[in-house]
Structures are given as C-alpha cells and as structure tokens.
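Every protein chain except one is present and positioned as in the full complex.
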Amino acid sequence: MAKKPQLAIDTRPWRDPAAKPFVRIRNVTKKFGDVYAVSDVSLDIFKSELFCLLGGSGSGKSTLLRMLAGFEQPTSGTIEIDGQDMTEVAPYNRPVNMMFQSYALFPHMNVEQNIAYGLKRDQLPAGEIHDRVAELLSLVKLQDYGKRRPHQLSGGQRQRVALARALAKRPKLLLLDEPLGALDKKLREETQFELVKIQETLGVTFIVVTHDQEEAMSLATRIGVMNYGEIAMIGEPTDIYEFPNSKFVAGFIGSVNMVEGVVTEDEPGHVRIRSAELGCDIYVGHGVDCAPDQILWWAIRPEKIALSRDKPESTEGANVTQGIVEEIGYLGDMSVYQVRLESGKHLRVTQTNTIRGNPDAITWDEQVYLQWGDNAGSVLTV
Amino acid sequence: MSSFDTEAPAPRRRRPWTVVERGLTAIGLSGKALVIAAPAIWLTVFFLVPLAVVFGISLTVKQFGRPPYTPLLTNEEGTVQLTLHLNNYIRLFTDGLYISAYLSSIRIALISTIIALCIGYPMAYAIARAPDQWRNILLMLVILPFWTSFLLRVYALTGFMRGNGVINQFLGLFGIEPLVMMQTDFAVYVGIVYSYLPFMILPLYTNLVKLDGALLEASADLGARPLRTFLSITLPLSMPGIIAGSMLVFIPAIGEFVIPSLLGGPSTLMIGRVLWDEFFANTNWPRASAVAVAMLVVVVIPIMLLQRAQDAVQDRERAK
Partner (left out) sequence: MRRGWFLPIAASLGFGFLYAPIVSLVVFSFNESSLVTVWSGFSTKWYGELLADPQMLGAAWLSVQVAFAAASIALVLGTLCAVALVRFRKFRGRTVLAGTASAPLVMPDVITGLALLLLFVAMEASLGWPAGRGLLTIIIAHSTFCTAYVVVVVQSRLSDLDLSLEEAAMDLGATPIRVFFDITLPIIAPALVSGWLLAFTLSLDDLVIASFVSGPGSSTLPMVIFSKVRLGVSPDVNALATIIIGIVAIGVLGATVLQLRARPKKAKA
C-alpha cells in the first residue's frame, strides 16, 4: 500500500542535495498568547511528495497546516510555495487547497455545487466548470451522486466529495487535515489506497496531517514527526521506524523496548554498552557518536528479538540474556510475549505464528533466552 | 488524467467584490470596521447617550414650560454656568414612597419568580420526559402564548379573575361566595407568573432534556428511591436551567408596568408604575429620571454584573 519502492534518485529528491524544494518552511514560529504552538520549524517538501505530519494532539501539526493554507499567520519565519513568498498572500489567493477534517461541505449546496464552488470563484466558463465537475465526480466514483446534498451521503462519500472539491482548482499543493479520521477502520484502509492512487495519478503534492502512525507509515513518502511544536524527526517511513533519532520518536511509532546503559567500549567500528537492566552487554556493530562511560539508551523493536529455550551462541559475549515468560498475548498472526528479566525489567517480544496450532510453542512461566543481532537496536542519546 | 496539469494556473480576473474592498481600503476603511461601526454607532446614539441624558436631567428640577425642566447649562453674559440640583435624589431617600416601591418591586418579582419556578419545573420535566412525538407539540404549546400579545394575555386574566369573572361564576355553581382577586397583590403574582411562565419553562426544558437517563438509572441501581434521585441528581444538575429561567422571569418582572396597572390595586406599589406616574401624571421629568437612575444603580447594574459573572463561569466550564 505504500509508495512503490522506486530506487532512482530522481524519485526521491530529498536525497539529492541539489534538488529545489517545492514548499520551503523556514524557521516558522507561531505563538498563541504565551504558548508556542509551532516553534522554529524548518522543513522542505518536494514536488509530488506525499508528506505526512504526524503527531499527537497539541503537537502543532494542524497549526502548521493552517499556516500553509493561510488561515494563520506565522509569528515569525517564512513560508514559500513554488518559489513564491506566501506571507502576505490571503488564503483565497494561494495556489493551495485544503481538505478539512470535518470535510466542511457546504450543507446548502449539492455535491456538484460544492465541487464547482472554487471553479466559479475563478470565473471559468460554465461549460468548462461542468466538464471539470463531471471529471472529478468520476475520479472519486460519485458520478450518480451529483445532485445529492451532503447530508444524504455516507461518511465515505462525503470524504470523497471533499477530496474532489479540494482538487477541483488543480492546486499545486493539497493540504489534508486528518483525511481519514472520520471513517471506520475498514473503510479507512480502502480509502487510504484510493488516496495514494489519486495522488500518484495527478502528481499533486500532498501534505497530510494525521495522528495515526499506521496511516502515516502506509501513505507517506516521508514523515515529519512533531512534538510540542517542534519537528522531532523527518524521514522516510522505514527511517522513522528502524532508525529513530530520539527516545520520543522511537516510543511514538510502534512499540519499543527501551533500556538504559553505559558505554564501555567506544570504537569506530563498534560500541559496547553495559546494561544492568538487561543483565548483559549490548554489542552494536557500528560506530556511534558517544563517549566512554556515557549513559545512553538503547531501543529495540519487539520483533527484532528472538526467543529460544536453548542458549544461543552469543556474539562477542553479548546480545543474549534470559528471563521468564510472564504473559502471552495471542493475536492470531503473531503472539506477544512479556518476558521478565532478572533485573525485574520486562521486555516485549513478538513471534510470528508460522506453525498452525504449534503444540511446542513457548508457554507461561518458561525460562527463555532472548537474543538479537548486532544492528537490531538503535542507540539513542536524546 | 492529463487535464490535471498542475503547471497551468487557473485564470484570475478582478471580481466586483475585490473592487469594493479595494475602494474601501483606499479611503481608510476596512469592511471589518464598517461591520463594527454600524451597530456600535446606533447603540451609542440611541442607547448609551439617552442614559447619559437621563442622568443629566435627573440633576435638574421641574419647571413649567417646554421642556419642563430647568436647563443644566445657562449662558449669562458669556459665562457658562452649570446648575445641578440634588433635590430629586434627596426626595428618593426622604419620601417613603420611593423606597417602599423599590422594596415592594423586588418582593413581588421574587415571590412571582418562586411561584413560576414551582409551576414551571414540573412542566418542563414532564415535557422533557414525554415521548418524542409529544415533545414537540407540548413545546409548541408553551411557546405559542409567547408569540401572542402580552397585553392581550394580561387582559384575558382580568376577564378571568374579576368579580363576576369565569372563576367566580364557576365557584358560584357550588354556592361559594365570590372571591376578590382583582386589584390585589395576588392578581399581580398571577399576572407575572402567567405572562412569564414560558420563559421559565424553556431554559429548564433545554437543561432537563439533556439530562442523561443513565444517571437516573445508575442512581436507582445504587439504591436511591425516585425522590432521593430527584433531589441528589436531577435537581443539582438542572441548577443552570433554574438560574437562567429565574433570571428571565425576575428581570422583566421587576420593572413591570402593565401588570400592576391592570391587575394590581392602588396599594400595589411597583417602581415601574411610580416612574410612569411621575412622568405622565405629574409631568415631573427630572423626578422620573432620578427614579430611573436609582433603578439602574440598584437593580439593573447588579443584574448585569451577575449575568456576566455567570457567563464567565459557564465559559470556564465549557473550556474544561
């Protein structure tokens, strides 16, 4: 469901230092009274990207989106779209359209009138408006619903009308505020797919605000994780998940085991961390920017840990510890094990249930070994 | 889908609105300023300034002529002289009539409000708990009298309560002596309750209809009898409705003129009526003004402050 892996560098302009960004946000700060809703955010977004702003409520993601649309003015900083400074441009003159979280469909107009509204404001000839509306209706598969009023539509249909209306003016940039937030889970998965397809077909740049990490992971070319008005991390979904840059990002996306440790060996090719919590050393197979005796954190995803009854061979006398299975959550496709280490620390481990009805599966109160690879976890200093 | 070429900017022409807005900005006016200015100027000229005029005239004394009060400013050989009289205010305190009129207004309004609450609460509760298809009809029946003439409804009461009116004729069927109801304070209470009952019921209804039935079930489930549930759940939760409804009855009742003059007797003192008589019967404009100023200070301003405080509390609760 994610964007197809396209390895050529020209499909990932953010990897090309010479590429010219389409949206350029520079040191933007927004204060409401004494509260910093957005603080010193700088962000480049490239043409045809599907960029997700991900964060909890109050993280400033919606405020940032509203500043792009022009509903809020930055307290300081600049926003450029397609090389043009947007600071003085009113919302109704921006080459940007927005899909609202509540959809904001005009209740006194039917579907066609809603979609045509923006086109009429541009005073396009009636015939052209008619054609464009028909085209959009077929794009969102609502050909037969043009004469309906918004309240006569289902949630999913309303969502598609909102999308069609926002696309009608062929904006250079489409802003989507929680586009799937109001849909139920099943519909959300289907619509997610549709949204990506439409975005790819039209090549419009999308900026999506969402609080749903799964949604962000499956939609986005890149994700900007926001926290307390600041950008915590920008990266491709795999970067964000596998190589988080901070405890916050590691904990915010997916589930993670976080342990504290002390650096005992700091070499260019590897790092050794002693962790009392784990009851073993952590051997990291690459260099890390740290100092000996520094206290830092090591984060590992539950699926990166292997469980076994027999003691596995350890690398460099590290990366193996043992514990007792306390809880098992059976989820069908996989099982979640809560393992209690000797230090009292709990680790969460997931195992794919590859064997049907496995009679030999690890069970409650069993003594197990936990093992992970040299590069399975992330070393975090903040 | 080639028509969705994002490079082609939509053609933009100047729209008439833009021209209007530019024109306004050119002469230093924004549309926003105009929207604020129109009601602000009107309300200043026809609401705030008149109150200032009332205050000014309350500091003059009655004289014969047009206008029937002494001028505030006199111009004698180039020197402008300001003459203020405090006689009217002194009379308000020394003449027992005014003080007892203020007190009696507050008493009558208070008693009527309490009666209206006692009648209105069960009605509002009954409507809120009525089956859906009934609710709108009952609500309409409450609102209907409000849209008919207030004056005519008070008049209807006179026909009902007078010596040979409907009530006494009905009592006569059972051989009961006619009751004297008209031209008493009792008639004024009935008149106020009758006129303003819808104002009591509507806010109470709005509040009670939102009451979550599960709360009552939970209370019953935890062992409370219906009366206990009502006293410890329904009543406290409907407090905002009670306050709103009581204010809506108390406020117009206190300055009421029509009801005491049609239903009340000569001994029914209400401040609205006193002001009216000072103005129309005695043509003492300065005294009437002083009565008005005192009424503003004693009654109206406290009510406004109370309402603001209440609004602030509600806003804070909503913010939570």
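What to note about this one:
The chains carry the letters A and B, assigned in the order they are written, with residues numbered from 1 in each.
The rule is short, and it goes like this: a residue touches a chain if its C-beta (ideal position, glycine included) is under 8 Å from a C-beta of that chain, and two chains touch if they have at least 3 such contacts.
Not measured: the values here are computed from a predicted model.
The missing chain, though absent from the view, touches A, B when the full complex is examined.
Considering the whole complex, the residue from A:121, A:211 or A:340 that touches the absent chain is A:121. Only one of B:74, B:94, B:148 or B:232 touches the absent chain when the whole complex is considered: B:148. Of the listed residues A:102, A:201 or A:308, the one in contact with the hidden chain in the full complex is A:102.
When you scan B:175, B:213, B:236 or B:266 for touch with the missing chain, the hit is B:213. Contact between subunit A and the unshown chain involves residues 69-71, 90-94, 96-98, 100-102, 104, 106-108, 117-118, 121-122, 150-152, 165-166, 168-169.
Touching residues on subunit B toward the chain that is not drawn are 15, 17-18, 20-21, 31-32, 35-36, 38-40, 42-44, 46-51, 53-54, 57, 67, 119-120, 122-123, 125-127, 129, 136-138, 140-145, 147-153, 155-160, 162, 164-166, 169, 194, 197, 213, 216-217, 226, 251-252, 254-258, 261-262, 272, 275-276, 279-280, 285, 288-289, 292, 295-296, 299-300, 303-304, 307-308.
The working rule: only the chains that are shown with their structure count from here on.
Each chain gets one centre point, the mean of its Cα atoms, and the points for subunit A and subunit B are 55 Å apart.
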